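Here the complex is missing one protein chain, while the rest keep their positions.
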Amino acid sequence: MHAPREQTYLSATVDIRSWLLTTDHKRIALLYFAGITFFFFIGGIAATLIRFELITPGPTLGSPDFYNRLFTMHGIIMVWFFLIPSIPTTMGNFILPMMIGARDLAFPRLNLASWYLYMSGGLITIAALLLGGLDTGWTFYEPYSTFYATGYVILAVFGIFVAGFSSILTGLNFIVTVHKLRAPGMTWYRLPVFVWSTYATSIILVLATPVLAMTLLMLLAERVLHVGIFSPQLGGDPILFQHMFWFYSHPAVYIMILPSMGVISEVVPVFSSKPLFGYYFVVWCSIAIAAIGFLVWGHHMFVAGQSLYASLAFSFLSYLVAVPSAIKVFNWIATMHEGWIRFDAPMLYAFGFIGLFTIGGLTGLMLAALAVDVHVTDTYFVVAHFHYIMVGGAVMGFFAGLHYWWPKISGRLYPDYWARFAAILAFFGFNLTFFPQFILGYLGMPRRYQSYPPEFQIWHVLSSAGASILAVGYALPIFYFAWSILRGPRASANPWGATGLEWTTRSPPPPENFAKTPTVVRPPYQYDRGKPCMQAGDVR
Amino acid sequence: MPAFPWWPPTASAYASQINFLFVSLLVIAGLTIGLVFYLLLFFANKYRHGSNADRSGTTKKTWRFEVSWTVATLLIFVGLAGWGADIYLKLYNPPADALQIFIVGKQWMWKAQHPGGQREINALHVPAGQDVRLVMASQDVIHSFFIPALRIKQDVVPGRYETMWFRADKVGRYHLFCAEYCGTDHAHMGGWITVMNPREYADWLQAQGGQQTLAAQGEQLFRRYGCSGCHEPGGTVRAPNLHGVFGGPVPLSDGSVVIADERYVRDSILDPKAQVAAGYAPVMPTFEGQVSEDDLAKLVAYIEFIGPTTSGGR
Amino acid sequence: MSVATIWRCWLALMLLLAATTASAFAPLGSLNIVISLGIACAKALIVLLFFMELRASRALVRAFAAAGFFWLLIMIVLTGADYWHRTDAKAPIDQIY
Partner (left out) sequence: MSDRALGFQYGTLAQQRETATLGMWAFLATEVLFFGALIAAYLNYRIWFGQEFIAAASLTKVVLGTANTAVLLTSSACMAMAVTTFDAGSKRAPVLWLSATGLLGLVFIVIKATEWWLEYQEHLVPALNFDLARHGGVAEIFFVFYFCATGLHALHLLIGISLVTWLAVRIGSGRLQPGGSTTRLIGLYWHFVDIVWIFLFPLIYLAGRNA
């Protein structure tokens, strides 16, 4: 049934050298996928240990120092080595060129170089953690991280510095590809929203990450050479470090959430068999999030000692940045209106995303109110808020995209029953883990505390129970995806009845993606009465 | 504490204002989340694949509804944010005649010094119903003085004074935490705030023993560090006389004018060349590293004490 | 880009350099930094428009060139919102020469 003569990008060449020196965007996507899964696993172990530690008010697993190194490891690995690269480097690398009808990214060798930068940065940071870790928190606040911290700060910061260049080069590659390599007929308003979201993410990757590189460089200079840039002993200002760190780190949270929004904008129309509602709104909201995302970083520093004028300005701007997200949520729901909704696994993850991301976004609006922030900043309310956005939003989006494009990437189908069960389990496990933390936050339980007052224990026990359910929810896909690769049924070119260009070629696609470069005649997501109308030159 | 707390104790009028603001934000957010979840479940059920619901597209374009709904939610939130900003601004300009307590944050303990000279570690006794103004400094890294029951928190950045004020109304014992990560025992750097009615507070002050007042100890330090050698009339070097200076404007050598508050006095002791008073040469040596934070607080208290007496009994 | 324009731009750059160095020594108070940064922007514009041929390139290339500088402006302005208004500023604002 699978003509032996037809080659796929997997069967073209099989030796190790062809994988490690490949310039095929599809293979580089799989290389990244291996790296991402490895780091997600390590960050997940740290998270589980943290939750075990917090079951009892006193020290449970080890000394306070051990706990401090645990949450620092969890933060660094999850932020820089899983969340930021997750969707752009795996699904972005694999699907984006196919969505715009290109044969590869603009700079294939630069794409491979980005992967090597990512892996070397990752291994340097893992070396720092294995040697003994560091206890500065992923925010490296001055002057603790430069003069008082004892761990392997220099090695870990250098690892992140190297991995940062992988982000910059990937963003650069995507921007130039979307501008110059679109198939004939693929105008900007015929681009699928996932391309627009990855394009907006790349704008942030390119424009924010260099500031992180310089900030980490100054931190290294201060710690290695014992000179004082931010150090108060010489009269320097530690708050300047916070300004420069958050100038990158707030846009970084939009790097994490925008690709997931793109995935959801792809999944919802397909499983509602209905065009995306308000395509122009959703497109320009993605760009607006990327732009306004740069104006709001000061809401991390309301109590840090910045001037009142700045706090007022940042508080107001933080409300503006929520408007595009609200419009997108409304458009996804309006897409389901009068649709033919099928509850496959990707759609269940999409439901989870929309619900949890809305909770995360609205608690963000509550945090942006200055007086409330004074009470709840640096408490578990903030921890719950950003986990609702990152785990409830970005990771749910990652799994939605994974389950949606898995047939195209591997050419195999996966057991639908298990996938749906994993989605529902992850949803309930997640809520049981992080909703009690909102209550803990308003009670005043500070962040990064190993031992806490005994009266908070009930909420921590609930949260830890939820964490174990969430861990099972995330472990299930490993099993049924492995089964799918070995014995899953072959996938057709278009198993979900979708309308993107990537569904017009074989799964898994040939090395050059398309037999001949397709010409595009219609905007994306074209359905009439529930039946997809295909792009030109479709292949059954 | 009830069996298991789901709402923090409310110990001041300010705290109840925050409760009210937080609950109203919660209600608005809850309504929006409710609308989203309801629509998700309703559409999922009504328009599921097999159902024969009416899909004729009779409801015309709904973007008008979308724009109005988004703008309405935004306006409500911005209104609440404005209210939050108003409370925030009130938090940051303390009343003039509050009881002033110096707090020094050090790696993994809080030290409080009352005007009467009483000192406490990881604890703070304050009278109920009276404004209390905390002048806080850190000796090493960034800490954060956080009292959940009063809903206030302020990062203490080393190298400068941070001020915070509150008026605790309800008598009782409340948690004190350090909210900014500061190293190994970050979790143990806390204790209890005890709010007592004024009579008990006065007894407590007496019970602490008759140390000299902070200002008196400051006067001794003023002599021991040799400040009196220049800043007293008839001193060897021409230096500004500090009597009656605190709280008032100080013209600087570069023509600008600065109010002599705690920050200016502290900066002038540690970094005298930064803001030289008009008409004087920058000859004062720096005391950086020689005067500890505790002594600094005493010196500042003394200079405040010899400030203009009209600025209210401190 | 003709040879003549290159050397005309070079001459303009040299004159601007002389102007900025000379103006730095004139006691103009806080106007000095405005003049020196203004001249620096003029020199940068000459190099961008003529030497880097932005004048002759398409709008997209000009947008890419402008994006970097615009985002830098966002950072300077919004961190300035904090540092210009900080009450404990070591030196009052009108002292920056």
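Labels for the chains are A, B and C, by order of writing; each one numbers its residues from 1.
Just so we're on the same page, a residue touches a chain if its C-beta (ideal position, glycine included) is under 8 Å from a C-beta of that chain, and two chains touch if they have at least 3 such contacts.
Predicted model only: the values in this text are computed from it and were never measured.
Trainee: Name every displayed chain that the left-out chain is in contact with.
Mentor: Across all of the complex, the chain we cannot see touches A, B, C.
Trainee: Determine which one of A:P59, A:G75, A:G185 or A:G235 touches the chain that has been left out.
Mentor: A:G235
Trainee: Among the options A:A113, A:V176 or A:L476, which residue touches the chain absent from this view?
Mentor: In the complete complex, the chain left out is touched by residue A:V176.
Trainee: Given that one chain is not shown, which residue among A:A113, A:L155 or A:M218 touches it?
Mentor: A:M218
Trainee: Touching the hidden chain in the full complex, which residues of chain A are there? Just list them.
Mentor: 102-108, 110, 168, 172, 175-176, 179-181, 206-211, 213-215, 217-218, 221, 225-229, 233-237, 240, 243-244, 247
Trainee: Which residue numbers on chain C touch the omitted chain?
Mentor: Spelled out for chain C, the touching residues are 1-3, 6-7, 9-10, 13-14, 17, 20-21, 24-29, 32-33, 36-37, 39-40, 43-44, 47-48, 50-53, 57-58, 60-61, 64-65, 67-69, 71-72, 75-76, 79-80, 82-84, 86, 89-93, 95-97.
Trainee: Just checking the interface: what residues of chain B touch the absent partner chain?
Mentor: The list for chain B reads 254, 271, 273-274, 286, 288.
Everything below uses one rule, namely that only the chains that are shown with their structure count from here on.
Trainee: What whole-number Å value describes the gap between the mean CA coordinates of chain A and chain C?
Mentor: 37
Trainee: In angstrom, rounded to a whole number, how far apart do the mean CA points of chain B and chain C lie?
Mentor: Roughly 40 Å separates the two chain centres.
Trainee: In chain C, what residues contact two or more other chains?
Mentor: Residue numbers touching two or more other chains: 90.
Trainee: Got the chain B residues that touch at least 2 other chains?
Mentor: Residues 160, 274 of chain B touch two or more partner chains.
Trainee: Quick check: in the complex, which residue numbers of chain A touch chain B?
Mentor: These residues of chain A touch chain B: 63-65, 68, 135-137, 141-144, 148-149, 232-233, 235-239, 272, 278, 281, 302-305, 308, 311-312, 315-316, 319, 322-323, 326-327, 329-331, 333-334, 336-343, 351, 354-355, 358-359, 362-363, 365-366, 368-375, 377-379, 439, 442-444, 446-453, 455-456, 458-459, 529.
Trainee: Enumerate the contact residues on chain A facing chain C in the complex.
Mentor: Answer in residue numbers: 179, 203, 207, 211, 235, 239-240, 243-244, 247, 294-295, 297-298, 306-310, 313-314.
Trainee: Please name which positions on chain B make contact with chain A in the complex.
Mentor: Result: residues 1, 4-8, 17-18, 21-22, 25-26, 29, 32-33, 36-37, 39-40, 43-44, 47-49, 53-55, 57, 59, 62-63, 66, 69-70, 73-74, 77-78, 80-81, 83-85, 87-89, 91-92, 107, 140-142, 144, 146, 148-149, 151-155, 157-160, 162, 175, 177-188, 271, 274, 288 of chain B touch chain A.
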